[in-house]
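One protein chain is absent from this view; the other protein chains keep their places.
Chains here go by letter, A and B, matching the order in which they are written, and residues are numbered from 1 within each.
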Amino acid sequence: MSKTRNGNFFEDFRVGMKLRHATPRTLTEGDRSLYIGLTGSRAVLGTAETNARQLGFERRPLEDLLVFNTAFGKTVPDISLNAVANLGYAEVRFAAPVYPGDTLAVETEVIGLKENSSRKSGVVYVRSTARNQHGREVLGWIRWVMVHKRDHAAACGEAVVPVTQAAVPAEQLACDGYDARIADITTMTGVADLWDDYAVGERIHHPGAMTINDSDHSIATRLYQNTARAHFDGHAMAAGGGRRLVYGGHIISVCRALSYDGLENALSILAINGGSHVNPTHAGDTIACATQVVDKIDLGQRHVAGLRLRTIGVKNAGTQDIAFAEPGQGRPTHPPEVVLDLDYTIAMRSPGQFEHALLARAKADMVAAALANGIVPAHNVCLNLKDGDVVAADARRARHDFGFLRMWSIYPAQILPIVNAMRPDFTEVEDAAGILVAAQDADWGPIQYQGELHDRATYRYFWEVLEKAKVTGMTLPAEADQRFYGR
Amino acid sequence: MSKTRNGNFFEDFRVGMKLRHATPRTLTEGDRSLYIGLTGSRAVLGTAETNARQLGFERRPLEDLLVFNTAFGKTVPDISLNAVANLGYAEVRFAAPVYPGDTLAVETEVIGLKENSSRKSGVVYVRSTARNQHGREVLGWIRWVMVHKRDHAAACGEAVVPVTQAAVPAEQLACDGYDARIADITTMTGVADLWDDYAVGERIHHPGAMTINDSDHSIATRLYQNTARAHFDGHAMAAGGGRRLVYGGHIISVCRALSYDGLENALSILAINGGSHVNPTHAGDTIACATQVVDKIDLGQRHVAGLRLRTIGVKNAGTQDIAFAEPGQGRPTHPPEVVLDLDYTIAMRSPGQFEHALLARAKADMVAAALANGIVPAHNVCLNLKDGDVVAADARRARHDFGFLRMWSIYPAQILPIVNAMRPDFTEVEDAAGILVAAQDADWGPIQYQGELHDRATYRYFWEVLEKAKVTGMTLPAEADQRFYGR
Partner (left out) sequence: MSKTRNGNFFEDFRVGMKLRHATPRTLTEGDRSLYIGLTGSRAVLGTAETNARQLGFERRPLEDLLVFNTAFGKTVPDISLNAVANLGYAEVRFAAPVYPGDTLAVETEVIGLKENSSRKSGVVYVRSTARNQHGREVLGWIRWVMVHKRDHAAACGEAVVPVTQAAVPAEQLACDGYDARIADITTMTGVADLWDDYAVGERIHHPGAMTINDSDHSIATRLYQNTARAHFDGHAMAAGGGRRLVYGGHIISVCRALSYDGLENALSILAINGGSHVNPTHAGDTIACATQVVDKIDLGQRHVAGLRLRTIGVKNAGTQDIAFAEPGQGRPTHPPEVVLDLDYTIAMRSPGQFEHALLARAKADMVAAALANGIVPAHNVCLNLKDGDVVAADARRARHDFGFLRMWSIYPAQILPIVNAMRPDFTEVEDAAGILVAAQDADWGPIQYQGELHDRATYRYFWEVLEKAKVTGMTLPAEADQRFYGR
């Protein structure tokens, strides 16, 4: 009848075992306020309702690492209460936004076990999944953790070590929900740097630093209902000659908050590819970090692309000495001041074909060449098949910003928005009609029309205008219609 | 015209005096988040909306000790601003759940006064009541506190010492609102231990421990708008050779949160029968606790029963040495590491007549004996007269889990649910008809029916099935109906 809950030891786990963690947890605006108070998070989507709505969301989602730490905390009593160390993460995938009022329920499957040669402990590999109250997966992750054995003599099975991906591949990154409005983020942050402005290998210096206080990390860890004793039991830690450890997830949150400066337009985290808590942090330590751009990822999305980043956090040290050595197969060698080495992928606004400077130059060159050679410049297709507004916006930009006169459609629903956008506006058609009538009267010699000079170079353009007006069904001024189309 | 608010001194109180405390306080989800962050509370009903709704609540109530500490804090400026020590609590009664958005207004009546022989101070006994915005009492308590005299020479009246109950009696414990759905709590906590699994005298070891940080307790105490100077004014405490004291209510909250492990299925606190802050706690101290089951209480409720518990909290010490000595009339003698001795009553799911192992065995024995002796086993009555679903659920369990063939009704509304539940399902009636027709053909000798052997032992059972189908109005298979009932 013992009610003593000592958690699971290494020999209690079996590969394939599933654990449903106690209990689901509802997150609210109160949790967000506390998260901001504990970390200083300034993430744009979480900071203001107005931000979220202007950027195309119905309301502001919760901060991604608040969600991660809450879900993670749920697994501690079953997985890592008897942990020696949390060794690593992989395939952490943020599948859907979580909103205030949502409830997270977390389940875990044991996917690997490997006893240590000392036979005193072993490594447990688990895959955990957090679902919202609608049963939708919002977060999934793999972690491996070294867990004590209760009985060193206990026999354990063959080692099963799962293969994990070095990085969550682009096709598994979930970043729906960003539409064209996401471009407005720069007006909120006041910073222009977008996806295009980050280069692989570039190093980003984050100027802030944050001293971790005892209450900061323990309030955070309690908020996540994480019960790992090393964070709370100062008496036992002192008896063992040590001090309470700061929960590693709090360090991730702090580094993410510090990394705002230099990554202001970062949207949500899409994935954590890997991470390790290289050295422990204690209260009183001051955390700082630097980030390197590891990769730029095309997500096959119209408005956002991925940046794979590596953020290294240090304690009580400047960030200028942080070395971004290539990660090998094993744990990278880090000096003792390094506390975190995190490899993750964020979403950021990609400028798109119209904003990218090189693409824009190419389009402009093409239009100029086409017109110079009497060819009608036709714009390439828009890949969006569903949203007429997107098609229309592309067509308008092609027409007005670049001078394209036609645009390819690849789907019936695209035709009308393109035709409407390409259709000249009525005053332009009136001008075209007036200019061409006057030109014909002048036998196609130079004329002056409303104070501007015109000749064959512009007649050619206005002829296109009139032609397009005609074929798109506009009513032409009577004189021009009669002269050039015989009605 | 002095605006200096120095609080009441012992000689300012009169028995019968009523005080309305400033000001009412609205509690919100923000307060809950902070409460979880400060204490690590994992109480099931407070942790998730989904939990609360599955367990039969419209939404999740606030944590009971958040309510208690908030209401208590309101009384401090009027009652204990000049306290020497908070001596004890009695008859703390949680009368109704409090929800986010509710506003607590608190009033106090002075019910006793006793000057100390030193004439420098005296004990003030008060009864306080917190009501919600609808005027409904949600919490009431008695406490007694030693308060300084302003003027040692002031004359004070005769001592009036109120008699308090040693424990809030069962009939005064309010635990409405729990229906049959409360049984689902075990699926949330993953722990099976319910009321029935706790024995009087049993000791529960709570494995966690929590170091109290300066900000933890002072944020909590400010959240409760408790203004007692000993918790906040470090300068004055140091001038007196001491240090800021941790508010005792925070220690109760921390011990309650730690006691989750071993009492996972505890529902709300119904009452605090008595409690004392045996020794002071300071920032840096690590709190741990153990609990003893003092009594098991029948609340006259269908779904929940009471557990009277005694939780003893210690600082900077293991819990294995905690001694649960019998409380005498006076203050129990505790070693210096003990900080809290709390006697309280919680609600917990009681298994009910079907879940209780001994009752279940008795029912099974009875059904077996009845059938063996040709008697139709009839189940005892269901006491619920109003809720047809409860009657039906009981009847179904009686029928399907135990094999009862009849059940007594004690109220007209019970008849239909019982008849429906007891009515055999149609496939069973078909089998009964087929088996009995074949048996008659075999002159009631053994037969084989759909690969199973049957003889008179089972014919008797299937005869009952057919009989019940007949009397409850089911249409029998024609052959059997014709042979045995002549139509």
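Keep this in mind: a residue touches a chain if its C-beta (ideal position, glycine included) is under 8 Å from a C-beta of that chain, and two chains touch if they have at least 3 such contacts.
Just so we're clear, the structure is a prediction, and the values are computed from it rather than from any experiment.
Between the chain not shown and the residues B:Asn116, B:Thr129 or B:Gln225, the one that touches is B:Gln225. When the missing chain is restored to the complex, the residue among A:Asn116, A:Asn279, A:Gln301 or A:Asn316 that touches it is A:Asn316. Counting over the whole complex, subunit B has residues 1, 3-6, 19-26, 28-31, 33-34, 38, 77-78, 101, 103, 105, 133, 213-215, 218-220, 222-223, 225, 227, 229, 232-236, 244 touching the chain that is not drawn. Where subunit A meets the missing chain, the touching residues are 28-34, 36-40, 42, 44, 47-51, 60, 188-191, 193, 197, 199, 202, 204-205, 207-211, 213-216, 219, 261-264, 284, 286, 288, 316-317.
Everything that follows uses one rule, which is that only the chains that are shown with their structure count from here on.
Overlaying subunit A onto subunit B using CA atoms gives a rotation of 120 degrees, to the nearest 5.
The mean-CA centres of subunit A and subunit B are about 45 angstrom from one another, to the nearest whole unit.
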